[in-house]
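Please find one structure pasted underneath; my questions will follow.
The complex is shown incomplete by one protein chain, all other protein chains being positioned as in the whole.
Naming follows writing order (A, B and C), and every chain is counted from residue 1.
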Amino acid sequence: MEDFIYVHRVKYYETDQMGLTHHSNYIRFMEEARVELLRSWGLDWAALEREGILSAVTAVRGDYKGTSRFDDVLHIRASLTEYSGIRMIFRYEMTQEDGRPVFDGESEHCFLSAEGRPLRLKKQRPDLHELLLEKLER
Amino acid sequence: MEDFIYVHRVKYYETDQMGLTHHSNYIRFMEEARVELLRSWGLDWAALEREGILSAVTAVRGDYKGTSRFDDVLHIRASLTEYSGIRMIFRYEMTQEDGRPVFDGESEHCFLSAEGRPLRLKKQRPDLHELLLEKLER
Amino acid sequence: MEDFIYVHRVKYYETDQMGLTHHSNYIRFMEEARVELLRSWGLDWAALEREGILSAVTAVRGDYKGTSRFDDVLHIRASLTEYSGIRMIFRYEMTQEDGRPVFDGESEHCFLSAEGRPLRLKKQRPDLHELLLEKLER
Partner (left out) sequence: MEDFIYVHRVKYYETDQMGLTHHSNYIRFMEEARVELLRSWGLDWAALEREGILSAVTAVRGDYKGTSRFDDVLHIRASLTEYSGIRMIFRYEMTQEDGRPVFDGESEHCFLSAEGRPLRLKKQRPDLHELLLEKLER
């Protein structure tokens, strides 16, 4: 499978008084990369939510490997590393353009119905279930 | 009428690489102060939204009179300066604890139903209409 | 002069519980568009700051003409509408892809030295002064 790389240029409002990207923003960059990774697979997150297939973040983890600054262009490699039909884990490796590591993270998700109940994708949307199994990087 | 003062201590994540509170955050502080001003009048914004009385921001204006930094304690004087039954304007004066001016702003709002249609408060909730007229600072 | 259009796709974390882009984020989109407008003129904001030429926002104004939602692609037309050697005003017109208006805004800026003193660009950087005069839309 080819690597999926999402590019994020650091905004001025994402910096803090140390002159660096504030650490909380990397959690937001993870979300941006995830949405675009899914789009690259033909999955439109906004449309899924309108259909009543929601997803909740159940855990995040992040290791700060380096720093980034205003106007830096981050390369974010995103991939699906676990999928059980109920739970997904995505992995994110963020580097500077020259490859210097900046941040490694993971996010864990479950599926929910519009009413907030756990949803088994295999039953509700077998097509998505198959797609996610296929995209899983082991 | 007594002045309503909302206090906001600047968070680290609200600073930018100039070492100052990022200018976009004052728009958020206006919202915080507005919610608490209404609460001081017995109006619970969260409950109103659940009831189907929404409010949309139709305009904002802000003048940056000074600067603020991490951990500064801002005093935000908020007041209702216009109310027509359809439209409200709030005014905000933000200073440092010692009175040095930081930011003056205004926000303009209209009322909407849960379906997004304009809502005449006078008709839907005459009690709120009367309250807002009473609180209006001319 | 050709129109400069900056494109911003609305992020999930930029929405609020009304299901819309939170109004404070448009102030941030103005900053994003401004940085890219200047870059299109060969002006690198990050480099200017490192050189000691800072710029402070002295005022913002915004009118909410419509709404936007997660994943909407905003087209932001940005232009310099006033420049006096001391003060700049930028104008921003944000629309949906199909042209429906979303937000019109302005931001006013002054130049500062690294020490926070007002800076006359004409004197300090006549080349930038000439460039801004040339780019001014009257």
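In this section, a residue touches a chain if its C-beta (ideal position, glycine included) is under 8 Å from a C-beta of that chain, and two chains touch if they have at least 3 such contacts.
Because the structure is a prediction, the values reported are computed rather than measured.
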Residue in contact with the excluded chain [from C:4, C:45, C:70 or C:92] | C:70
Have a look at B:7, B:46 or B:86 and name the one touching the chain we're not showing.
-> B:46
Of A:10, A:54, A:89 or A:132, the residue touching the omitted chain is A:54
For chain A, which residues reach the chain that was dropped from this view?
-> 17-18, 23-25, 27-28, 31, 49, 54, 56-64, 67
With the missing chain put back, which residues of chain B would touch it? List them for me.
-> 11-13, 28, 31-32, 35, 44-46, 49, 69-71
Per the touch rule stated above, chain C touches the missing chain via residues 12-13, 15-17, 19-20, 22, 24, 69-70
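Here is the rule we go by: only the chains that are shown with their structure count from here on.
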At the largest C-alpha centroid distance from chain B we find chain A
Find the geometric centre of each of chain B and chain C from their Cα atoms only, then give the gap between the two centres in Å, rounded to an integer.
-> 24
Inter-centroid spacing, chain C versus chain A (mean Cα positions, whole Å) | 29
Averaging only over C-alpha atoms, locate the centres of chain A and chain B and give their separation in whole Å.
-> 34
Provide the list of chain C residues touching at least two other chains, using ranges where the numbers run on.
-> 28, 31, 49
